[in-house]
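Quick one: this structure, given as structure tokens, is what I'll be asking you about.
With one protein chain removed, the remaining protein chains of the complex are shown where they sit.
Coming up: chain A.
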Amino acid sequence: MTDPGWIDLALTSARPQAMGALLRYFRDLDLAQEAFQEACLRALKTWPEKGPPRDPAAWLIFVGRNSGIDQVRKRAKTQPLPPEEMLSDLEDREADMADRLDGAHYRDDILRLLFVCCHPELPATQQIALALRIVSGLSVRQIARAFLVSEAAMEQRITRAKARIGAAGVAFETPDAMARAERLGRVAAMIYLVFNEGYSAGAPEKLDTPFCAEAIRLARLLLVLFPAEPEIMGLTALLLLQHARRKARFDGDGQIVLLEDQDRALWDRGMIDEALVLIDKALRHRAPGPFQIQAAIAALHARALTAAQTDWLEIDLLYQTLERLQPSPVVTLNRAVAVSKRAGPEAALALVEPLADTLSGYFYFHGLRGGLLKQLGRYAEARDAFGKAIALATSTAEAAHIRQHLDSLQREMAAGAVPSSAP
């Protein structure tokens, strides 16, 4: 097995466990990262000749730990380096030990590694960048490109985030059940942020970013570590369901295609099926949570063979449950879409209007409000709302989408439709 592509894959998949263990040993992100890097270089040198080790993660932990210790000694200038041969002779025997040692720890190691990235003092963009750099091992260039900033700016952002974490200190003691549950919740939220960064409507420019696939990989990893957590099942299902629609979300010109207009044959049935199983699994626990409910809503869309078959009543009810569990104006805004389908634009607008204070800076608020006003024939107000939406658009695709609305609005007005409040 000398294919370098295979080695990259093995390094990528071993990374969270190895980095997690090295962070526990060295209690320093930079040192852990350097040690892992060094271990990877050694792997690239020795694996093609000797063949891959039985347990790549254990190998990387052992070699990385030795290299890190060398670094610490070098810095302390107390002792010369041990000869290289001595280290590599020990590798095979010691790797087994590292494996046994880590079996008991690795769940908390990986959780800690993810958890340091979602420190509450870090803004969302830094959490995302850090997780992708540290846990997923994406290059600074890949991350910078997705955020549409220069490599230098991203490097600086990551360095600053690490400094902030270092200053705040990381909890290295093994967490108790309560602390573990809290960490898990925060990590799940961070993984969702990573996904959304890839999924966000800026997409045509970003479609080739690996963020969504990375987020799914991290969610699966979390589910392997915590196999009986219904919210992690919900998170994984939600990401799979959203990602399943990726090919249908934009047309050939990079224009947004709304859910109801998407070609459902382009949806990835394999991902949908896997998500539906995860939702079934989660439901058995009878412990609903926000991710499970959002996944259940996405599943209702996925189950509808045509847009007309969508069960809007059930979606409305699920959004109501979500509003109770996690009250937020954005959730209410989403519910308004279901209400507009179920009960018409007037009822939906009644839900939307009270959100004006909190959501006046939100693209989707004005976009939805404009659409509802247009359906009600209140064209002048609709035009104002669309104008505000365009001003708040964060991507060309979003702006173009609203412009289409404005064009059709102009046509309807020119056709002499009488503005009125009648539906």
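Operating definition for what follows: a contact is a pair of C-beta atoms (placed from the backbone, for glycine too) under 8 Å apart; a residue touches a chain by one contact, two chains touch by 3 or more; residues count from 1.
Keep this in mind: contacts and distances are computed from a predicted model.
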- Can you tell which of "Thioredoxin family protein", "Cytochrome c oxidase subunit 2", "Phosphonate ABC transporter substrate-binding protein" or "YciI family protein" UniProt lists for the chain that's not drawn? "YciI family protein"
- Message: One chain is left out of this view; which of A:Arg180, A:Arg264, A:Lys281 or A:Arg383 touches it in the full complex?
- Response: A:Lys281
- Of A:Thr236, A:Gln294 or A:Ser340, the residue in touch with the unshown chain: A:Thr236
- Query: Of the listed residues A:Asp30, A:Glu121, A:Asp273 or A:Glu353, which contacts the missing chain in the full complex?
  - Reply: A:Asp273
- Note on the structure: Answer key for A:Leu148, A:Ala163, A:Val224 or A:Ala287 versus the chain not shown reads A:Val224
- Query: Hey, which chain A residues sit against the chain that's not shown?
  - Reply: 9-10, 12-14, 213, 217, 220-221, 223-224, 227-228, 233, 236, 270, 273-274, 277-278, 280-281, 284
